[in-house]
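Accompanying notes for the structure given below.
All protein chains but one are shown at their positions in the complex.
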């Protein structure tokens, strides 16, 4: 088989060294009953050509990937990825290396991740970021666990209902095993679509552990993060901001500036393909004072024996391989190559490009909203939004089907996760959408609404 | 612009050093009338996204690339290319380096090309091969020029009519400027499709410079190369074999074994995409005794100052940059990255894989021929063939159109280049064709023939 | 032996530290060669539809700037990261026998398959009927992994092995809850990987450590004493981190089941078991797999990977959301699963890794997978045998796909395992996993994998022997290693003492 070099002769020679005659002699000590039933009943191996044909035919059965005009978002966003990002992540030196345990043979990975940590810290306006997590949802859950370690006596998690359903579900799962934690869902303001500040204030007592709010939130609405963190801070609790559309941080005020203690989010918008939802990239930033409670890998700057600057994994005493059952997290393999992609992407976009792109997204999204408005399709919420907004359409799901018949994926229906928003559709607009698409969308939805 | 780093500040600072104020001061010495009319009237630059969209839409307008079952060959062959070939040629160290003038900074390229030269020598059964030429046709022309340098007194080039039309045309163009050369076209045997030995014998006199024959030839027929070279050698002339389907050399007797002096051909089958016909890869192998008349680059093995094995461009005294008007060829930039691709491809296929693939091509092609035969579509020639053969179909071009309506590209009509073969179609069959396609092809052609 | 293996061991040697240390290999930080006004992309100009984004949102919502963010041209950004790549070792370039990590060849065609537009551009919220190809691939992969492990159902949801562990443990918890029992202990062997105990804590369990015996495996009797009705499950890595197949695993399973506890098998070492023994047949109730180990997806410098969980029928209702189901209309996700533990992440798992793993399984087929494990085991035993003189095995038991070796150089020459590891770098070989498992002082945990040639193993063996002699003849040389890498020995203590975790202008 092409991936395995051993020839008959190699095998014979190696067996001889081990004093065995047949390959199976090497596993003779494995209980016979197990070996007898171990055969794997799958097709014989395929040539590279055959497997390429077979998998390509599966890829071809995903019409949604190509032949539709798309306004899908809801936590994953369609953005253009410069070819240079792929040119870097394809480098075998990056792609086929392990977690950089041997610093001297890993300065490429360690320096790139150190740059990633810096970029995330700069974007979030916080002091320090880790090397990345699996995705935005698990990063959000880990942030709550981190808050808990920082304030072990507190028990109430104020979780905005306007945080993405996937994220809220993940937080619930991660917390499900912890005793004495109470998750209180903070309603959203039915008009603005932002977290209900009044409701939050009521919850913000001395049992409050942390507040979790989207930025922007699941409705694309830009939360009044400053107010939320003021209220939370006054209660002596921790503010966690959750961002699924990382691009927004290129234009919106930085969470750190607004009093957030832990900023987490999804980095998919930073050069990662949609890939049907994974792998994505979780990011987490916080305060230096909290560093020992931060989960995940950290790369630090140090020196080599000759005084040259070097980078290495550090503060590992927080981690599972040292701390075992007392580790801050069980994370080991994270999403390093995705963090590298984000580092290349953000370096290419740079100081001005990222902001310009964010502005362009805002502009296009508002243009789309206006086009829909003039077709009688109104926004459900009045709060300011970034590149995604919610519209109300008579029998929303039917409207989505109608649009689909016109080769348009109009957006994501919210009724499943928000029964109270029966006819609401979340529409995402990025630089991949062209203004000519807006009237087509409006027409399709308006017709269905009639 | 993203490819150019200079900022306003850089430009100002650099201009200051050069004592200029404006960029255009640097070209003030260029005649004003030229500068005035020099503006380039083309669209403004495009973002990477925009150019990707625009070029992708052109790529999408080539239905022939994807949605048809294809039997096209006639000098370029459809073969599977392992992903590992692309993984190597994509390496920036290979792709963005120049011709290896500085050996110490080019051992990657020089060693790979040394390996290429060896592989081609092994395939052709000759002593030495060069670093590659543009393509098979120009390599064939250069081979005739080389023969001429070896036998300056001789004038007659016996060019088999069964050599590909493109190749013959190229040879004529390259020779057009040389005085005293006479190209005599050797007819092919109307039955076998091989070069007419009788006719060749008549031409093989003391004015014969060289004989040029395909192996296999334009009809896919495997020429009696041994006989051809015997006749040629007896006349004291040089035998040149021309191979467009390089894969054939993995199974057929090596030209060198059969008395060929110079073996040239096209290496596209060795891991190069069809790419609408270029870039391809010319290869040339010959005898060590003739090396000083060989055109093109040569990599040689030598040592560095510390005695370590090293590789370098050598025998450059044959070349234009040293020899100028007396150079063996004017070639400078060749197709080095294509030669690298071929080196990787041949290394992957290896000693057995290449032969197995060649055998599989023979098997499938003969299976296809048999299927057509039983549908009443007969081979035009009786000579042994590799993976391409010629069939006769009533009003051939009409038949091709009929097949096309059934999403089949049945082959290449020969009537344009060979008026005497009015209804002949060259059908190529490779490992990319699946046996189920053969009855469909037979049905389509048979119907049209009726 | 071929020329390659006959050729003398080659060592990268360099000059006295001083000179070799100002290597042009060192690359400034991206922020340090940034220059105001440069950009690596061009953004389509404002359509003129109306106000600019910042004006639309208003100043109080927008940040002033992204100060200190990089400003470079595309060529300079690319050059920066290409040059960084040259500072790394990688499996594709070097032998990388990192124990417990299965650094096997990552087929390049798999990356191309994942990048097919039909997969790469598929949005996770695409209506199921427009994503049937992706869903079918998921279904096929679930079925293949079930067959390979001998389990009943598979979920591709978890992002990595550790998340697979957490998933499994939360399922165990839910299972007992459902049965009305709140068992709160999980037994873990002392040889377990760190993620095992960490996952237990995160799943709300208390860890009970089981000692493996001096032969390096678990004693059923020992386990019997530990299991009470407060024990929810036992987590066993098989083969364990000593590279030893747990011979009494079936008895252990029986003991656990008899007391109503479950057996979780950590399948990170599945590369030893393909077609050799199925966890399902050992009595496992839950197994997690690491696609980035056994199934060849690239490690990427620390992920992304994927950690599917496979379970037996009784646990199926507890699998995380969403579950793929077959309807007459085709494949769809089932969101209505009352007993499910819920989600541990967004969407449908690391699909890009699933495509790669599936391509790998197609390439090898059932028999190829079985051969892979046998050759991996052969390689480990070959190395173990040939090195036994200087680096004896930490166990008398047969090794599976990896071997754990020890040495006496600490005693003889005050040369530590770490120093041996660093010295290996000078020969262009990535070191094995070291100081793990914890039960073996100074352990060298070597996993060659089935994709490395005998010549490569021989070169490693000869290098290890050479280092052994060198330790006795010239220990300084080893203490000064590595000499050939872009940086010399990195000061990790300093890094932890004064953490510098980001660049700031002042730091230049």
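When the chains are written out, they are named A, B and C in that same order, and each has its own residue count from 1.
In this text, contacts are C-beta pairs under 8 Å (C-beta built on N, C-alpha and C of every residue); 3 or more make two chains touch, one makes a residue touch a chain.
All figures in this text were calculated on a predicted structure; none of them were measured in a lab.
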item: Chain not shown, its touching partners among those shown; value: A, B, C
item: Contacts of chain A with the absent chain, listed as residue ranges; value: 1-5, 7-10, 45, 47-50, 82-84, 86-87, 92
item: Touch list for chain C against the chain that is not drawn; value: 2-4, 7, 10-16, 19-20, 22-26, 28, 32-35, 38, 73-76, 78-79, 82-83, 86, 92-93, 105, 107-108, 427-428, 451-453, 455, 484, 508
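The criterion applied here is as follows: only the chains that are shown with their structure count from here on.
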item: Chain whose Cα centroid lies at the greatest distance from that of chain A; value: B
item: Whole-Å separation of chain centres (CA-atom averages), chain B against chain C; value: 45
item: Distance between chain centroids, defined by C-alpha means - chain A, chain C (Å); value: 20
item: Sites on chain C at which at least two other chains make contact; value: 38-41, 43-44, 72, 74, 78, 82, 107, 109, 111-112
item: In chain B, residues with contacts to at least two other chains; value: 48-49, 82-83, 87, 92
